[in-house]
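Each remark here refers to the structure printed beneath this line.
What follows is an incomplete set of chains from the complex, kept in their original frame.
So that you can tell them apart, the chains are marked A and B in the order they are listed, and the count of residues begins at 1 in each.
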């Protein structure tokens, strides 16, 4: 099976502030996805995608998008099969940039299994994940229990952005990817002949 | 197809206080399930089941239950294919009796699609549902977006317990059951020959 036959896993970098750590964590996770071998990683850096605050005149559930930036984001999300949200915790919730990117679309998220890679201090970003579980269920994504939760992230990501992966991080990334693969297979079995 | 071939839908009455409305709402929903025709309803009245506060010495994820009341509850939940939680809202969360009944088990809930029938005042019980979405995801149930949310429940349930169903209640109960059936079919397709 060539790489392009693998299901596509969208990895969303859910922070955009100067000095953020999310892109380092996401790059680390992208490597774990390649090692795991069951998904083709597709990284969406919300800092580069640079959506404005939600500005569509019609409800996203109609899929009738007025803006090119929305259509581009819809095409990218729509081209993937599963999702991992890499999320910081700002005031015990997700960043605005991540909530905004979810709110822009609707049907493109539907029925996709979604996992979480969170990072933070004592709570390891899990309070942001808890709010995200409520949000993703609303656009009919299917939240996966297994998750990567990185506590004390400032000790894990070095000055140069290198990630000193712990055993717990490595183990939980495999559990997350296994569960995404299992659910994806159940929800969208490959057609006969594949 | 005889009734007994239908997938079994567990309807949990999530309140037990004297004067509760939940059993009236649940009976109304049970009728909707029979009309819908794709599930065999199985009603679990937590007031009758009468579990104590969680008292298992080992974590439910081990499935190694010390008490007969736990094994009975596990057998009942385990015999069903999908779940609907009928929930009031106590201080913006689910009742203790409902949270407790979920906490008692683990693998028995796994991979079951779960929907919500909530009732209350201005928020229609939806704040309890929001906490339940986080809880059911933890035991690997799959929350369904479509839901029945009954606002102003004291106008809907009469003195004798009869439910004056609104058009919105009827429509949303069909949407909920359709979505449960769709997800169940995807997650657990009937074996060939059925």
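The definition used in the following text is that a residue touches a chain if its C-beta (ideal position, glycine included) is under 8 Å from a C-beta of that chain, and two chains touch if they have at least 3 such contacts.
This one's a predicted model, so the numbers in the text were calculated from it and none came from an experiment.
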* Complete-assembly copy number [criterion: all chains share one sequence; 2 shown] -> 4
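Keep this in mind: only the chains that are shown with their structure count from here on.
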* Asked: Cα centroid separation between subunit A and subunit B, in whole Å?
  -> 30
* To do: Sort out for me which residues of subunit A touch subunit B in the complex.
  => 130, 133-134, 137-140, 142-143, 145, 186-188
